[in-house]
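The complex is shown incomplete by one protein chain, all other protein chains being positioned as in the whole.
A, B and C are the chain letters, set down in written order, and residue numbers restart from 1 in every chain.
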């Protein structure tokens, strides 16, 4: 079976979010792992994030996880050791690290999401990769659900109603 | 006088736009040049853009211009030689080149703008750089005018009513 | 057990090398895998390399393998599917991709090696990462064996007499 590299993007914990959002992000990772695929996430050095939560979920389900981080070291916010591979890419956070991360993904799933997630969505769109966004969790994911990012009408950011559905939809797109 | 490096971002010509939009972009560059500052733009290899038009305007007014491009060569869409410095940064277009470009700017002015410009706005916001967006020309600039990109409420994308005003507003921000 | 990310660098196949060199490179990967660690390599799109051979060896021994490549796609020279994770980093080959690759490694082992490998050695040295170089296979590895790259005298490129010894030496350095 071909293993896909699926990125899970979402709000960082300097912006607060309810625990149920974290559970939803973990569920996305869990579903990716159960499907036999690889979870990519943006590993931070200073705080947790919904992206990091996805790696937690993926690891609980026995999946392979890859964290892409900024700077020169592998020190990331991952106390429990949920990350199999850490890529300290040598590019700064705020667009550089995010570019390497999305370039490395076959497709991305987004939940909630502030400016960093929006950045990642614009990269995925420009590289013509499938994008699924969760509905019901606010953020840029909610705002962009079922729309094109511009008049090139490349791919819609496909809205999903649940973590489970988000993984189904992304696999549908990847298997087309 | 301290010379600022001001980026002008906007739609690429694979998406059509009226000639008056091009004139407005040129005007932004012209005003930057007249103020004694340096115009940065995203140099494409395959077509014109509002960003490139700004460099044209800056050069007509005798300003210094810097184009940041992708790939390994200095071949850019600039038939008239309006670019003083070309930076082929070695990162791909679609997020990588854009990151190096925005990292190199003290502030950015955006006109219209599709997914690429949106990407650049997210980088500027994350790097906490002043952002001015033109109103009346559509695109992401119009949509984001006078809003924050997320709940961190770092800096608003300040709406401007004309090319002239956009340069005044960005200099105000930079001189604060 | 802590899993190290160990890069294996070496000549590309546009420069010819004897089959026994390929076997030696495979052996390095095999030994990394047997020790329970992760093999990183520079994945090319146009031809084989000693770096790619190491991934082959690692995979034969059941190890985890990560290929870092240039450009936007995951199409790499790996017909047999020896690569678990492919990182298309979005930076060009010739220094950019190599930087992301070495940044992602805890240490590197080099065999033979032309200008690309020399580039990777300079990055590892500057990032203060352990470097082991094989003796007896020529190239920059041979030339630099047991020397410092400059007067900062950070770390010697430690000479190894065999693939097996190279992995022992690198683990010694990493476990210090």
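Assume contacts are C-beta pairs under 8 Å (C-beta built on N, C-alpha and C of every residue); 3 or more make two chains touch, one makes a residue touch a chain.
It should be emphasised that the depicted structure is a prediction, and the values quoted were computed from it without experimental measurement.
In the full complex, the chain left out of view touches A, B, C.
Of B:12, B:25 or B:38, it is B:38 that touches the chain left out of the display.
For the chain missing from the display, the contacting residue among C:21, C:99 or C:137 is C:99, taking the whole complex into account. Contact between chain C and the absent chain runs through residues 14-15, 91-96, 98-99, 102-103, 114-116, 118-119, 122-123, 125-127, 139-140, 149-152. Summarising the interface, chain B meets the missing chain with residues 3, 5, 38, 64, 66, 72, 74, 84-91, 99-100, 103-104, 106, 127. On the side of chain A, the interface with the absent chain consists of residues 71-72, 90-92, 94-96, using the contact rule stated above.
The criterion applied here is as follows: only the chains that are shown with their structure count from here on.
The distance from the centre of chain A to the centre of chain C, each centre being the mean of the chain's C-alpha atoms, comes to 29 Å. The set of chain B residues touching two or more other chains comprises 91-92, 94-96.
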